[in-house]
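Note sheet for the following structure.
Only one protein chain is missing; all other protein chains are in place.
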Amino acid sequence: MYSFNSKLRVRYYETDKMGIVHHSNYVRYYEYARMEMMMNLGLSYGTMEKEGVMMPVISVSSRYIKPAYYEDELVVRVILNDLPTAKICFCYEIFNQHGDLINKGETVLSFTNIATGRPCRPPQRLTDILKKVI
Amino acid sequence: MYSFNSKLRVRYYETDKMGIVHHSNYVRYYEYARMEMMMNLGLSYGTMEKEGVMMPVISVSSRYIKPAYYEDELVVRVILNDLPTAKICFCYEIFNQHGDLINKGETVLSFTNIATGRPCRPPQRLTDILKKVI
Amino acid sequence: MYSFNSKLRVRYYETDKMGIVHHSNYVRYYEYARMEMMMNLGLSYGTMEKEGVMMPVISVSSRYIKPAYYEDELVVRVILNDLPTAKICFCYEIFNQHGDLINKGETVLSFTNIATGRPCRPPQRLTDILKKVI
Partner (left out) sequence: MYSFNSKLRVRYYETDKMGIVHHSNYVRYYEYARMEMMMNLGLSYGTMEKEGVMMPVISVSSRYIKPAYYEDELVVRVILNDLPTAKICFCYEIFNQHGDLINKGETVLSFTNIATGRPCRPPQRLTDILKKVI
């Protein structure tokens, strides 16, 4: 198991007329946090795309436990439980500045060869690094 | 069971650098479609909020089957299988202009009294209308 | 002069904690409306990109006169005063369902050859059509 914490502050445009963060933004927080994790492991997602592999999302689930408010300082924990196959599963836990767990989620992504549009194996470099940390 | 189809055309800002609709937008399409459904039933969600009840989302799940592209004409089908209790569950199926099923999803929302912030029953008017159609 | 009216209904996620449409969304409404206008003239912007020409935005200005609210039915009027050169200027006026002018704006876009990344002339087909209507 490997986990990584990212911080972000809620932006005004992410709120809605209920006065809380619109639920669609959590999916964006997940993306932000897993890309920060990849960058921190030395595997920028942007570089992976330049090298010909993209990772489209094939499923998302999210459970909203408490609301988040404008200016909240959130911690998004990304958790990897397993090495990637043709797919990779990321779990998420979001905490606010009071330490409350406000959201839990999961995304599954596939590895896709950009040139052919076909599923492919994860880049060797990614697997090597993940083997060391998981 | 009650279902309702909404149409929408993919907007440019909804695409991302993969050239397809960013996955977070499907959650927004769900919202759009269920609010169109409510309006079509004579129960505008905006009016419901003015009358003191809001419906925060408590869970979302989404499965991405095929990508959607800029200018695609999507049909978002919203399906209600059960009458609301303290919660209400909406299912979604999204089709493109070729009739392909490109996405399936589900959201659960709760009824909340805006004044107290506490869970509450669904408005009687909503239950009455849904009893007729489901 | 040529003008074209598009309709749109304000979506929930476009609102912010002030209870009104977040100001950044008007820029998206402009885009939506000018692309509806192009499609209506028989010149889909998506097709133009497929044919090798894109139109990046080089400036935007927007003046917010009255707020827009959730479920408002807006009319976005796009106005073309001049034939395109290497650039094209679109003006916008947004009205709510009461006929109030709530926003005015302007965007300038350039024509760019996607293959070379260089500025280019507008596609002949676009100029021909605009000559007939302006």
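Letters A, B and C mark the chains as written, and numbering starts fresh at 1 in each.
We adopt the following convention: a contact is a pair of C-beta atoms (placed from the backbone, for glycine too) under 8 Å apart; a residue touches a chain by one contact, two chains touch by 3 or more.
This is a predicted model, so every value here is computed, not measured.
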_Touch with the omitted chain, as defined above, among A:44, A:81 or A:97_ = A:44
_Sole residue of B:4, B:30, B:70 or B:90 that reaches the chain not shown, by the stated touch rule_ = B:70
_List every residue of subunit B that touches the chain not included in the displayed model._
12-13, 15-17, 19-20, 22, 24, 70
*Residues in subunit C touching the chain absent from view*: 17-18, 20, 23-25, 27-28, 31, 49, 54, 56-64, 67
*If the missing chain were put back, which residues of subunit A would it touch?*
11-13, 28, 31-32, 35, 39, 44-46, 69-71
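Keep this in mind: only the chains that are shown with their structure count from here on.
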*Approximate Å spacing (C-alpha centroids) for the pair subunit A, subunit B*: 24
*asked:* Centroid of subunit A to centroid of subunit C, CA atoms only: how many Å?
replied: 33
_Set of subunit B residues in contact with two or more other chains_ = 28, 31
